[in-house]
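What follows is an incomplete set of chains from the complex, kept in their original frame.
Labels A, B and C are assigned to the chains in the order they are written; within every chain, residues are numbered from 1.
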């Protein structure tokens, strides 16, 4: 959401400033600049990546507009409940409850615990999972950043081509201003697409990625604590160290009742 | 404090230099440039972050103006006293004194020691706490740096829009100078807001963050030493290695009396 | 493939934009700019590298155009079959099947297992292999990136030389425009060769390299699992953590039949 709000705000700022200065928008319409910057940047960026990257792009863009920052609060609640069950009824009792959990990373890790894998094995497989997620995400983010990097360059190429043509035809000096205005237009489009579209989307994807990794690291920590037989209270204390102090509610609040410590 | 003093000094330098050169300030007033640069940069930066980041921003800016660099001197004193008590009366005797300690990181760590957590567990939970602090701070610092990075770009966008309009209307050449002056104004605003406001605030937040992390690392080191039963003198020696040589006062001076080594 | 498609798309975007604006291509032909940018950038880049790097360049460029991203799916299948055989018939039984495997990294690692090397030794030799691959690839990528970095600089050198000559011969002002147009041409060629040729090729080589390393890391992980006597199902689970969730088919699907777990 914030991504659309932010981009609309920035466009509004440009529009308002242009109106205050009494500048016209007609001079800013340039289909050729649009083609050169958007198609050109997409082509060049694409040539450094491959088909799977291209396929993943639209979904990533939509995600940057709609996804919310991952919040680990629920994960702590879920893990607290699993710690309770594990201590009371053993790991096998967890299997039934796994159906109610949405988070596939959490499910995969806890399934390993149920299956009796040892702590080192659980950690390893989840860390490989995290690394692999990191590689996939970073790849997409790099793609979007490449778009943001090439857009102004394509704009500059268009401007230089325009300037060269203009300078080679100085017979009618009255056209010089108009020629330069058109030439500058691709520079403008390049800078705007880079800074109002591609780079913010890339930054947002990076932000979402960081929040997702933080959530998964908390989950990994919690899964290992459940396996180690931590008490629900100790587990909450440990996991709340991962989140900001304002969000820490403590075991009692999370359990929603006077705590009777199981251990 | 220093942040305001520094920014005011820099603005004064610009004002004085402008006066010396006999330049007028009237030509530098541009509400449209202000809107474009500040609102635009805020919008674009925001689109790469999310609501919690926006909410944390004002507090961070105030902090960059008012916060003092964290100083670890008190922490050493506190830990020295706790080491003394721990050696004389055992860890449980620490609990009473924890009420008088302000620093929540120190309290959390020492509480773990009182609760009898083993050294590895204490270290792990405090390191998670530190990592999580680092992530939160870095996120905010990146936000402020994004503002500093986008401000000149928004300024350049305004300038190019102004130039395109000016070049497309060269019928009245006498207006050319005035048009370019107005166009350049957004560039000026962009550079000034970036370099006199956003980037210094970002740098100060980074500086404050580093000092806070250094203090917390010293505290972590000291908590583990208390738990390991270090003598007050050994603890002071160890912790003073963290701070600059000029601030090292030694155990005797800190104790404020001839040392009678407890061990 | 995608590299050629991408570059052609970007060139098409430039051509179409130039046609829309009614600019001519005649003004953009400059053999001297071509010589200066391409030969110059090659010379300068070469002086920072050596003959083996130059020899490896053409093959790398062809590879960037034709190579497909490495896919680890087959590797998982192969390792699953080897895990099965190893558990049923012992490591020595693997030797026969090694002939059918294409991937030399996989063969080398499994041969070590057959030869009875211990896990640490297998890991070490394969990691050295990976490091050495990384060094060789990075070297080539740096070479291509150097080409992309020097091309615009050579273009700028040509433009400055052109400007100096033009400015020194202002006797015929009507030539000024034409002179500047020619001077700007090397800048254009420099930017185009960097951004439409060298940098995308460099980015593609980097992308291919990352995919190859990811595949080899999966193979390394799998070889060690085979040696440790992992069941085919556990091995598939472990290795599929390396790849994107959509490509995970599970042991049953890979085996192509109802699973009868060997262990």
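Rule of thumb we're sticking to: a residue touches a chain if its C-beta (ideal position, glycine included) is under 8 Å from a C-beta of that chain, and two chains touch if they have at least 3 such contacts.
No experiment lies behind these values; they were computed from the predicted model shown.
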Full count of same-sequence chains in the assembly - 3 placed in this view: 5
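We adopt the following convention: only the chains that are shown with their structure count from here on.
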Graph class of chain-chain contacts, one of line, ring, star, complete, other: line
Where subunit A and subunit B are represented by their mean Cα positions, the distance between them in whole Å: 25
Per-residue multi-chain contacts in subunit C, two or more chains: none
Complex contact set, residues of subunit A against subunit B: 2-14, 16-18, 20-21, 23-24, 27-28, 68-69, 174, 176-178, 180-181, 184-185, 187-188, 191-192, 195-196, 199-204, 206-207, 210, 214, 221, 237-238, 241-245
Contact set on subunit A toward subunit C in their complex: 31-33, 35-36, 39-54, 104, 124-126, 128-129, 132, 135-136, 139, 146, 150, 153-154, 156-158, 160-170, 182, 186
